[in-house]
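Following this message is one structure expressed as structure tokens.
Removed from the display is one protein chain of the complex; every other protein chain stays in position.
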């Protein structure tokens, strides 16, 4: 009875196991699958004059190498976000309409991601590529934090997090956003240095953040 | 026994929880996911002569701004229709073949929507863009009303709506259709005025329609 | 125990309710969704010199009318096949690997269908368009018959069909294939006549085939 109704004025909730919970995941997986494979469309079949010449086709493939690398980087980055999405959503017992709406904002920037990734692959020496990519990735990572907050605050999690675990989780999710934003001025000095700065996020997490990890964090965040 | 058979001559029904009910949602979510992401394909990688020039790439991005804005508007509009679809279908206990067929008509105009949205983004000053968009959106919103009627009339809802709640629901869903259609002559005078007229639908709902809202509406329509 | 094992040498079976049964439907729905929306990609944004001229944009839209009509015809035809697929598969209690493989052959021709549909929309006066379309549609409809036979012969149906109902079902499914194939020579005399001949399939079913309909057919085929 309780599950079938929602208190007057409250946002409707979709319980884990309902069709509505499932289809939010189906739509998300559809957007992820399209975004992952999208850049393969841009790898045009090479045209060569002597169709049986190995060296001509090898040269033509070489010209396509940036597009091919872009495809695999884009796939890897979006696949990484997908696994984070799967892990985060595995903690949910239900969704409410607000959470579903925030997930759609998140998906818009996942769907857009192949574009800046392709720019990055083709104009790696250009600071604008770095900045565009960093902004897009900051928004995606930032939306992960927003979804995490909403899940905790609106009682959507299967097991509510203790306050210290929750705060540490927000901190860990926010750190990459900070690194991406701080890298943007660096990009105008050196694009390599900016990308190097992104990679500092990993040792920062291992050496600094993990020191303050609450003892129960592994149990709750898996 | 009852659920496994359908009375002779009646349309076959697919109960919530069956594979057939689920796959109608899966197909719908697939069409929504493709429609949402489609306009990203049209944002071509900019080509610039000096590949490391920040100002050249910024200019090239600027030229793409209309396509980028079109993508996000299109995503937002279709995402909004998707949440309405999820909410409406969450009220269903079953579907019949007629309802499934009407949903396919609805999906055809969802799949088509990126085209007029892209026209609107690129030719905002052109009344034909406004009219094309308004017609497409009227049909989508109109089909929502048709689906709602069918669900109530064919006994597909988990809880049948009281007649006053149903009538109010039809009225609320029909109102945006009216605003879109009435805006089309205005577009030939001023495209900004036509879009402004669309936005009047919201205060109209809050100030006029909500006054006549039946007391049980929230409980039934969520 | 029975459900978890399959007799040695027999093809593996996937029962309704298993993940494997569901994902055959998910893959099918994915292919259908992509095929349905594919032709929208081909409707390029019109380019006009005076961006605010209503008559220019109307002319440009007029030039696109064949592509737009092709999109809606393609959507409608594939949507029709999808509903037939949903109805046919709703009769299954399980699938075996042979059935899954036949379904993939069927899906290949569904995925290809937008191409001949687009040819038909753009070269309606050309007999080769009619022939290409008729061949593709014959194969799709023919595969429906093959799937229907497999389901009955391999014991995949929830309720095995009485022999007379099964035979009548095969006859009804084969009839459109015959009409499509017989239309191909007519196309070289008149493409309109060939399409008119397709439409004869409907009265043929109502006036000739339905006369021999076994009394239990409605109960079994829904």
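All chains are identified by letter, namely A, B and C, in their written order; residue positions are counted from 1 within each chain.
Quick note on the criterion: a residue touches a chain if its C-beta (ideal position, glycine included) is under 8 Å from a C-beta of that chain, and two chains touch if they have at least 3 such contacts.
Being a predicted model, the structure only gives us computed values, none of them experimental.
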Candidates C:26, C:88 or C:205 - the one touching the absent chain: C:26
Selected from C:126, C:174 or C:205 as touching the chain missing from the view: C:126
Touching residues on chain C - with respect to the absent chain: 4-6, 8-9, 12, 14, 18-20, 22-24, 26-27, 30-31, 33-35, 38, 41-42, 97, 100-101, 104, 107-108, 111-112, 114-115, 118-119, 122-123, 125-129, 132, 188
For chain A, the residues touching the chain missing from this view: 16-17, 21-22, 25-26, 29-30, 32-34, 36-37, 40-41, 43, 45-46, 48, 51-54, 57-58, 61, 68, 71-72, 75-76, 79, 82-83, 86-87, 89-90, 158, 218-219, 222
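To be clear about the criterion, only the chains that are shown with their structure count from here on.
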Rounded Å distance, chain A centre to chain B centre (Cα mean): 26
Mean-CA-position distance for chain C and chain A (Å): 37
Multi-chain contact residues (two or more partners), chain C: 30
